[in-house]
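Written out below as structure tokens is the structure these notes cover.
Only one protein chain is missing; all other protein chains are in place.
Let's turn to subunit A:
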């Protein structure tokens, strides 16, 4: 059976090293970690009627499952990057307040 493997590459003008993401070793499924229904809906008494259909054991079905894993990795990678950026900005504000006496709300 043909194996189709999806990949994702992250590049940025400000970062010299590109990042390549692959699904890696399975098991893979279409029920992704980062693509679940929101907690807020479940807490309000909602039920998840919109789960993705399971992947078939075909080249395209396997691709769907691997793609879901890749989407999870991509979402986690980008979320981490945003958290790091926010932390750097927060650190920078703290440094500026402490070192330069800049008022947080001045800009």
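Throughout what follows, contacts are C-beta pairs under 8 Å (C-beta built on N, C-alpha and C of every residue); 3 or more make two chains touch, one makes a residue touch a chain; residues count from 1.
Keep in mind that, in the parts below, contacts and distances are computed from a predicted model.
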item	value
Chain left out of the displayed complex - its UniProt protein name, from "Mini-chromosome maintenance complex-binding protein isoform X1", "N(6)-L-threonylcarbamoyladenine synthase", "Trafficking protein particle complex subunit" or "Large ribosomal subunit protein uL18m"	"N(6)-L-threonylcarbamoyladenine synthase"
Option touching the unshown chain, where A:22, A:37, A:78 or A:93 are the choices	A:37
Touching residues (missing chain, whole complex) on subunit A	35, 37-38, 40-41, 44-46, 49-53
